[in-house]
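With one protein chain removed, the remaining protein chains of the complex are shown where they sit.
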Amino acid sequence: MADRPRTPGAWALFAAVALILLFLVGPLVVVVVSSFSATSSLAFPPEGYSLRWYEQVLTSREWRVSFSLSFLLAALAVPTVAVLSLLGGYGLVRGAFRGHGAIQAFLLSPLMVPEIMLGIGLLTYLQSWGLINTITGLWLAHSLVALPFGLRAVINVATSLDPRVEASAASLGAGPVRVFLTVTVPQLLPGLVSAGVFAAVISLGEVAVSTFIAGANTTTVPLRVLSAAQFELDPTAAVVSTLLMMISAVVILVLERLLRVSDHL
Amino acid sequence: MERDIRLMPSDVTIRNLGVGYGEHEVLSLDELTVDPGEFLSILGPSGCGKTTLLNAIGGFVQPSRGTITVGGRDITALPSHRRGLGVVFQNYALFPHLSVAGNVGYGLRVRGDDRARRESRVAEMLELVGLSAYADRRPNQLSGGQQQRVALARGLAISPDVLLLDEPLSNLDAQLRRQMRVELREIQEALGTTMIFVTHDQDEALSMSDRVALFHDGRQEQIGTPEEIYRRPRTRFVADFMGAANLLRGTVVDDSLIDVEGEHLPVRTARRPGTTVDVALRREQIILDADPAAGPPVGVRGTVHMRSFSGSHWEFVLTTTKGVRLTAEVPDRPGSDWSAPEVGREVGISWRQDVPHVLEAVSP
Partner (left out) sequence: MRTAAPPRWPGPGILVIPPLVFVVIMFAVPLVQLAQLSLRPSDAFNRLLDGFTTENFRRVLSEPYFADSISYTVVNSAVVTLACAVIAFPLSWVITRTSRRWLKVLVFMVVISPMLTSVVVRSYGWRIVLSSEGPVNSALLGLGLVEQPLALLTSRAGSVISIVHVLLPFFVLMLNSTLKALDESVLRAAQALGAGPIRRLMQVILPLSVPGFVGGAIVVFSLSMGIYVTPLLIGGVNQPLGGLRVYTQVMTSFDYPTAAALSFVLLAISLIVAGLLSAVQLVGGKRIHG
């Protein structure tokens, strides 16, 4: 029906979808436009355009420190989430064991628990380990938040794998580890890459939990945006937001071209 | 480098094999022996246990009891990668991320063959299946028939003791299937590899095999050469599965007559009068309105209940005077003065007296 909008109903559907898409991208576009404002006011549309806020951000030591911290955290979270999702997703799809459904639900459940709860739960827990205001604490927390998304991506791909391909490899003399590494993992690659993308994107944007467990020495980029947006009413937060979005967009577009990630989410 | 690609074929012996437990036993097999170099078909409808048997031999399911030996070596407890058997699956199960050559050479690489050996063996195998020009293609760039050949070459490259084939032709179209039957058999004869071929298609099994083992409900119903299975089915199930349309239960009257629902039908048998027997009569064995000049008519009278035309043949559903229903198939004879009897017409129904086959076993 969506293909040939000839009937009034189809036109209505198209119009509705167009409006919703506008609703979804509108605020993001507003942020990008505001980042080029010439004045310190956030009035929209801006009264003039310049790159002065970009200059300010890129020359600021504080923002540079936050960016390197955020990139470091993403670089730690991506392999962690990719490996855990690979093992968990494949094990869940292929493993034949009791309580299979319950374990899957449990592994996906951090997604279902209110973010505030994860935040204060990890706050008191990591406090007892002395991991508040540390890179380790943020790394573990980001990995936990991203894991359900990565698992889902790997599960989706693993379900479509044919076990006979691996049986063939075994019949040709390959042992279980060899089969896993040379036959299974290459086939799971799209799911694995999706898991990595989720980990990167979530780690680069996480605030709900980070707010509670970060500290003065571990202010990630989104945390700094949060406080800038709350307390400093000038477009620096818009600049950083635009940069964050650009990073996500580039990652997604490259991977979509390479692997058609959208088919595996 | 001149090298004979023939192998020393191995035999396979299966004893007292069971898969699953108690009521869930999906396969139960007292004994099955495959001779070295033999092409054995495992035939049966879906759910009969044939694929389970193949999976047990391949090491993909763990039997609950019994032993499997290949070439005198007990492989029952070995994991599949230590069994040295080649497997070809119905959907080919090629490695999507490897080229054709990569697929065929996978087992050699696992075995640790050096590059030169690997390349010459891959070339040899691709030549055998006629795909030398496709070595660098990916599986998804090949047709179904070509993928099938790659799977075959991959399974054979490691010079397996035995090659297991799980309905390998059933995803191909009819014409290609016929062609592959011949090719597969040629390859088998060229290499001398023992092959176990699982199928649900009796034509396929009959036309390719040295012997056929027919399975039903997790058990072996009969094993024998294609002719034996076709001409001398042991049970009602075998007769039915091999396409005998008329399965009649009756009582022996004397050595040339049996009584079916009060109708005396000419059947030659050595059984004692009074025993209950099952008799299989193929539809093409029935003769309508036999020429009286050819000899004394042995048969019964009946009427045409239904008829249908299938191009080269007519099929009739007949009812004898006492109400026994028979299906007959008669070749059409265009250009002769013969015309197919119409519905409701009375006809003479006969057959050569030694043709009906009395089944060895009477099913409950």
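Note that the chains are named A and B in the order they appear, and that numbering of residues resets to 1 at the start of each chain.
Methods note: contacts are C-beta pairs under 8 Å (C-beta built on N, C-alpha and C of every residue); 3 or more make two chains touch, one makes a residue touch a chain.
Just so it is clear, the model here is predicted, and its values are computed rather than measured.
> One chain is left out of this view; which of A:Gly48, A:Gly101 or A:Pro114 touches it in the full complex?
A:Pro114
> In the whole complex, what residues of chain A lie against the chain that is missing from view?
Touching the chain left out of view, chain A contributes residues 1-3, 7, 9, 13, 16-17, 20-21, 23-28, 30-31, 34, 41-45, 83-85, 87-88, 90-92, 94-97, 103, 106-107, 109-118, 120-125, 128, 140-141, 143-144, 147, 151, 175-176, 180, 201, 204-208, 211-212, 222, 225-226, 229-230, 237-238, 241, 244-245, 248-249, 252, 256, 262, 265.
By definition in this document, only the chains that are shown with their structure count from here on.
> For chain A and chain B, let me know how many angstrom lie between their CA-based centres, rounded off.
Measuring from centre to centre gives 55 Å for this pair.
> Applying the document's contact rule, which stretches of chain A touch chain B when the two form their complex?
Answer in residue numbers: 162, 164-165, 167-176, 178-179, 182-183, 186-187, 189.
> Going by the contact rule at the top, pick out the chain B residues touching chain A in the complex.
Those in contact with chain A are residues 58-60, 79-87, 89, 91, 93-97, 106-107, 110-111, 151, 154-155, 158, 164.
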